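As you look at this complex, bear in mind that one protein chain is not there, while each of the others sits in place.
On to chain A.
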Amino acid sequence: MNGVVLAAEGGVAADFSAEPVLASVVKAVLIVVFLLTSVLFAIWFERKVVAKMQLRPGPNWHGPKGLLQSLADAMKLLLKEDVNVTRADRVVYLLAPMISVSASLLVFAVIPFGPSVRIPFTDFSTPAQLTDFPVAVLYILAAASIGVYGIVLGGWSSGSTYPLLGAVRSTAQVISYELAMGLSLVSVFIMAGSMSTSQIVSSQAQVWWFIPLAPAFVVYVISMVGETNRLPFDLPEAEGELVSGYMTEYSSMKFAWFFLAEYINMLNVSAVVTTLFLGGWRAPVPDGFLGDALNTGWLPIIWFLVKVWAVMFFFVWVRGTLLRLRYDQFMVFGWKVLIPVALGWVVVLGAVQWALTIAELPRSTFFYLAAGVVVLVLLPMLFWPEKKRRAEPAEPETLDAFADGYPVPPLPGQKLPASERFGKEVAGNDR
């Protein structure tokens, strides 16, 4: 808990007061270009890593190591026929993928890529971030929520059963996991004392928040996978059940936008977790190591990208390792585990922070108090009455399957008589 003591020192927000409009336009274009190329790379990266996990080569034909494969796929999508399904609600059907993709582009506006950088050959210095304001993280959540509209409207307007089911599933899932996500961010705001992204990054000079706020970090990491509809939480597009979920009826570029939005959203949540919990653009060395050299100029952009791609690797790793959850288990996990844990953590952190920074209790008093609370919580568990055992179900009656002349399967509570061969020695069976 030593990080708790370090907290509430606050950070310095990036200064945008002297930013010319031209610089903003250039940065905005750079962000879009960065996102598009990152997505092309991410698709290749994902296919390649999953292939390595499954002992196969993966894409290796187009370009060096298959790097141009996703570019070729994108071009192919552009050249395909643009199918508009007859049952679709035309306007909404067209609008949905556009909402999806343009909302997903918005999040990176407030992500700090690095501290203030000087453009080479000029005297012009500018923060490596498009913009920042005191409610930046709230803006990120808002932009992410608009992306849900794309999914809902796309599934609804297709006028088809699978997309509709995929859309409602997706909505329920995303809003449920958004709560856990939002709750896990509260503890970062308590520690950093701000919602501005650059200020949160600079408040992590001593310790990255994922160490003192480990429970919130874990909740965020789980809910970010649910939020982006990725395996093992990709129920909206579970191909075995719903074909392709909300994008079943989409083709050509409209499908490409949904696909692009999904990958940009992965980059978005990776960038957010990097910024809020993993120190943003800060070098992975103790503060003051080698002076300021590692944390100034253009170098921090590399740290930022390394961290983002580490989180992206985690996404792919999870996909390559875990199986898809059942929908009811998934919702129960969100509502009965993640949200109570996140809420409980906010209460614990609030109490601890109050004791240490506001009431300024002496260390010994604090530890006695904390120990007292823990005992008070644990004590009832010792004397908690044991759950009453449910009455044993009655012995199932044996069913005569052929009573009516033709065989019928057993109903619940009935069981078939044991097979005549049950338990008999079989020639050649050594068991």
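We adopt the following convention: a residue touches a chain if its C-beta (ideal position, glycine included) is under 8 Å from a C-beta of that chain, and two chains touch if they have at least 3 such contacts; residues count from 1.
One rule holds in what follows: contacts and distances are computed from a predicted model.
Chemist: Match the chain absent from this complex view to the correct UniProt protein name in "Phosphoribosylformylglycinamidine synthase subunit PurQ", "NADH-quinone oxidoreductase subunit", "Acetyl-CoA carboxylase carboxyltransferase subunit" or "Respiratory nitrate reductase beta subunit".
Modeler: Protein name of the absent chain (UniProt record): "NADH-quinone oxidoreductase subunit".
Chemist: Which of A:Ala51, A:Leu71 or A:Val186 sits in contact with the chain that's absent?
Modeler: A:Val186
Chemist: Looking at A:Lys48, A:Lys254 or A:Arg282, which residue reaches the missing chain?
Modeler: Of these options, the touching residue for the absent chain is A:Lys254.
Chemist: Considering the complete complex, identify which of A:Leu68, A:Val318, A:Val346 or A:Leu361 is in touch with the unshown chain.
Modeler: A:Val346
Chemist: In the complete complex, which positions of chain A touch the hidden chain?
Modeler: Contacting residues on chain A, toward the hidden partner: 8, 16-21, 24-25, 27-29, 31-32, 77-87, 89, 94, 97-98, 101-103, 105-106, 109, 130-133, 138-139, 156-165, 168, 171-172, 175-176, 178-179, 182-183, 186-187, 189-190, 193-195, 243, 248-249, 252-254, 256-257, 327-328, 331-332, 335-336, 339, 343, 346-347, 350-351, 353-354, 357-359.
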